[in-house]
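Sharing a structure, written as structure tokens. Questions coming.
With one protein chain withheld, the remaining protein chains of the complex are depicted in position.
Presenting chain A:
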């Protein structure tokens, strides 16, 4: 069940991304104070005195290993809070895991949908700035500038400060900037679902181009049809656990069945399905043949 078609041969040849024993735990303030098993000590006492909510640990991602190979498009499905975005942030290097490490053959580029970059600068300044930050030269930027503006679809608004943009406009601009480089490893977090129909069409075209050129693609989406259409392998995460790792058809189907039972309130059936999925999973352990580490 767990992705027999996508079994790696034993001598791994060209991994693009290696996620090794990665876990992520956040400490967040919780108002649910009394239910937290008392972690005494001076720091929690200090927080109490200062009137701040006590910190509770949240496991966003439990220990997980993963190897992505050249040419794979990996979809990630799961409910809200399942750890999808955390995993993406770890692979892109935006967050550092609390345990383990992520290795990659080149710096991954994330196409996210966050808000403005530098709000007080105009859209065109943000384009140049973003491209320079990604390490492009001025000449390369001059080449790409028109196509970035074109892809963003902002037209005249490109000269206005970014703080005046709607959230859709700024995520379109961000997408256009990030998509201007041809990354070997591409991370897409729900980027397809932004914007109006016209932008969706254009962004999908660009994404297909990038996907064709990229070595590996990671795609987080709630749209199962997108996952099935675009991916060669799919992961199902639930509350920080990896439940399935296999071909998109069977994984999305199992996930769909699970969520259907949840919506109907059949919690026991859903829990059984979850255990079954987890129970038939073959987890990956990465055995690193340590060698001199190349610096980023």
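Here, contacts are C-beta pairs under 8 Å (C-beta built on N, C-alpha and C of every residue); 3 or more make two chains touch, one makes a residue touch a chain; residues count from 1.
FYI, contacts and distances are computed from a predicted model.
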Key: Chain left out of the displayed complex - its UniProt protein name, from "Thioredoxin domain-containing protein", "Outer membrane protein beta-barrel domain-containing protein", "Substrate-binding domain-containing protein" or "Transport permease protein"   = "Transport permease protein"
Request  = Write down which of A:15, A:75 or A:246 is the residue touching the left-out chain.
outcome  = A:15
Remark   = Among listed residues A:44, A:105 or A:250, the absent chain is touched only by A:105
Query = Residue-wise, where is chain A in contact with the chain that is not depicted?
reply = 2, 8, 10-12, 15, 18, 20, 26, 59, 62-63, 65, 67, 90-96, 101-108, 110, 112, 114-118, 120-121, 125, 128-130, 132-135, 137-138, 161, 174, 178, 239, 241, 262, 267, 270-271, 274-275, 278-296
